[in-house]
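Partial complex: the chains shown occupy the same locations as in the complete assembly.
Letters A and B mark the chains as written, and numbering starts fresh at 1 in each.
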Amino acid sequence: MPHPDLLFPADPRQREITRELYAHVRDLPLISPHGHIDPRLLADDEPFDDPAHLFVVPDHYLTRMLYSQGVHPDALGVPRRDGSTAAVEPREIWRTFAAHWHLFRGTPSKLWLEQTLDGVFGVTAPLSADTADEIYDAVAGCLARPEFRPRALFERFNIEVLATTESPLDPLTQHAKLAADGWGDRVVSTFRPDDVVDMEFGGLTGAAGTQAWRQRVAKLGEITGEDTLTFTGYLAALRQRRAAFLAMGTTSSDHGHPTARTLVLPEPEKRELFERGLRDEATPADAEAFRAVMLVEFARMSIDDGMVMQLHPGSVRNHNTWLHGAYGTDVGGDIPQATDYVNGLAPLLSEHGNDPSLRLVLYTLDETTFTRELAPLAGGYAALYLGAPWWFLDSPEAMRRFREAVTETAGFANTAGFVDDTRAFCSIPVRHDIARRVDAGFLARLVAEHRLTLDEAAETAADIAYHQPKRIFKVVSE
Amino acid sequence: MPHPDLLFPADPRQREITRELYAHVRDLPLISPHGHIDPRLLADDEPFDDPAHLFVVPDHYLTRMLYSQGVHPDALGVPRRDGSTAAVEPREIWRTFAAHWHLFRGTPSKLWLEQTLDGVFGVTAPLSADTADEIYDAVAGCLARPEFRPRALFERFNIEVLATTESPLDPLTQHAKLAADGWGDRVVSTFRPDDVVDMEFGGLTGAAGTQAWRQRVAKLGEITGEDTLTFTGYLAALRQRRAAFLAMGTTSSDHGHPTARTLVLPEPEKRELFERGLRDEATPADAEAFRAVMLVEFARMSIDDGMVMQLHPGSVRNHNTWLHGAYGTDVGGDIPQATDYVNGLAPLLSEHGNDPSLRLVLYTLDETTFTRELAPLAGGYAALYLGAPWWFLDSPEAMRRFREAVTETAGFANTAGFVDDTRAFCSIPVRHDIARRVDAGFLARLVAEHRLTLDEAAETAADIAYHQPKRIFKVVSE
């Protein structure tokens, strides 16, 4: 169990109010409308692997920090791009990790892991080289027991709904299995079409990018029976896949683009961009324009079919070219860049931003946009909501800065609530708990400074922790 | 009355010091050198309209937030661009507003309205759907009484000098009337020439923009008797209007530009830009260049005639095209954008930045420039001062961040003090009061951390609340 006052302000009066507010939200069910859990985990409900593969190997927050301090990815068992993995025992990985645990002081990873070890596995000894084996054995012992299987933990974690993320090319087999087991309402998918939209997906550029993209577009045609080598058929196929996702419980789409650029073009020009991609003639500017065009297309589809649209732009993917070359994507080599929402989103907003049947949730890696762009936009367009502080900003200090920055202009009601966005299933409760604690601390300051009454703050705390995400993401449960 | 400790830090020691510092400034008269009150209000001294038209309809902070949460501008009685207004009773507008009051938790609007209802109208009941009618009636009852007329409130608010904002095309009839009534020193105008400078004024671009601009330039000729269709005559006419404003008590000009760009050009090139505008041949780049050129011209005029110059760049006007199309300007559809002061202002500063007879007050919507650009510039040029946190940043958290960010590099003496910048007359006292409270809290922290003595802090509090704005804006009173 975390210290009862974990992350609460030190000032006694503020801390007392924080405790009171937190008590209103601590036990509310978890709404997790955006994340990257492998649905197979819950579909198969097999025991987890060893502690190293549960906690360390797949967590790029951990591997990148260790790497930045000279620990080689091979020593952490990070799978190589060619499919091989260095021969290293899980226990050795864990020992290496434990010996470097001091590197995580002051990071959210420290909170996530310590609270998970304690709250989920009952491990209270501080992690270090000395305790590595003892903790490894304790966790491994738990993992072997039925109450540590994924579905049992799902119940214990009090998760009401969890969304995974899948490509339109995914047949949703795992979700069908979940539905067959009666878990269809609790674990849903998110429609993530980047791979069939982005002609530079996975860091491939030029003809290498368009060739791979074309193959995926062709596969989209196979799955749907549409002629996806025409722009009309391509759009129809996407609509068809959306319908299939919606039928399985999906409520939102997710779009990860390098920029927030959107573009409204006449039909022939959109078609021409698409066809230049098919002919391997798309320039980088064409690829960017096509992504921008497609965001507007997806907004239109959302207005028609009701999917909530999520956009998280601004990541330079695979900035670390050596890491990308040797270990592939999603291993910690992505870096944020400055993002222009105001001009980027203008075309889309000009067309559809005032349509309340559109719901567009914006994330950012660039907190300079909090007061300058995101809060004014969300507080000025019916369609816009602010997503939780994302990756690199999904941490106590950044969460606090988010509330301090956006609330005065966008209020609370234009923020979509916390999303854990995680691949690490066991860390879901602590991530939500941290957000609830930080928000309670922020609200407590407003109360202590006589800006809100305690009642207003308590109602707001529950809204942003539970009711708003449920409403904004159109989560249906029970 | 606000809670005596409103906005004061929670820590008991800091709060105690804050109380002491605040006591030094609470009752100082208000200097309001930058705002948007309609001078007719004080010239005519007629009773205010109903509560809805006093508080809700003209306040785009309120209407935009309601709009962002699905309330239609028509339901709030926002006048349409064509001059019509939806048929909706003031009381109905108020009820709609009251029912959504929870949206404003954590926003400065909440503080402004609650403190105004309480401090000015004696209303202490919390606003909600349930209390809407009761509060409406209480306020309406007050408004009918003579002591709630504008001039009476002006006295009660302890305003020493209030500046309104007018175009050079304005005949200053209201200010003449005020002068005739002995109010000429208390209510002055600010010279705001954007409409005769900006070839894209009001969001019109291309020939539509220059045609409208040309008409206003022609009108400027009529008023002044100068041939404003020559660049020389145009500049002479502007100088003449400045002299007329100065004679009526004006001490400053105000310039709202999309960017901070300034430009020094040889005479023939300036003339050519001006003439391209007259011939409807100005490109967007020409319009931007002409604005940039004119900032330098106005700096020169300021050096000659002593007007303080204010610049507030960085707003993308009418970003929400639907709102602009249906309801016109200043209804909440403007959004900030990143602003480059360092390179933008370099030409002007290179010419005139070291001339202490120039006084240029800079505002920003982009707080990323606080430490990187504005504080270093203001702390390095004799002509520069930092304006108060502006629109979207005129709020407690942003005010605090402003002091934390700029003080270490620019000190207090390079900051021009609070301006309320408001259209909402009744909120003037609370806006100043909030600034005084936040600044007292900031200074109290410096005292609590042994960085200033209490005496230094008390003197500084009074300087930034009263003496500095009066001196920097050259306000003459009594």
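Note that a contact is a pair of C-beta atoms (placed from the backbone, for glycine too) under 8 Å apart; a residue touches a chain by one contact, two chains touch by 3 or more.
Small disclaimer: the values here were computed from a predicted structure and weren't measured.
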Copy number across the full structure, from 2 displayed chains: 3
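Definition applied: only the chains that are shown with their structure count from here on.
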Size of the rotation, in steps of 5 degrees, that lays the CA trace of subunit A over subunit B: 120
Approximate Å spacing (C-alpha centroids) for the pair subunit A, subunit B: 40
Residue ranges of subunit B touching subunit A (in the complex, touch as defined): 2-3, 5-12, 64-65, 67-70, 102-108, 110-111, 126, 316, 319-323, 332-333, 335-338, 365-368, 392-393, 395-398, 401
Subunit A residues touching subunit B - in the complex, by the definition given at the top: 9, 11, 13-14, 340, 342-343, 346, 349-350, 353-354, 356, 368, 371-373, 375-382, 384, 403-405, 407-414, 445-446, 448-453, 456, 459-460
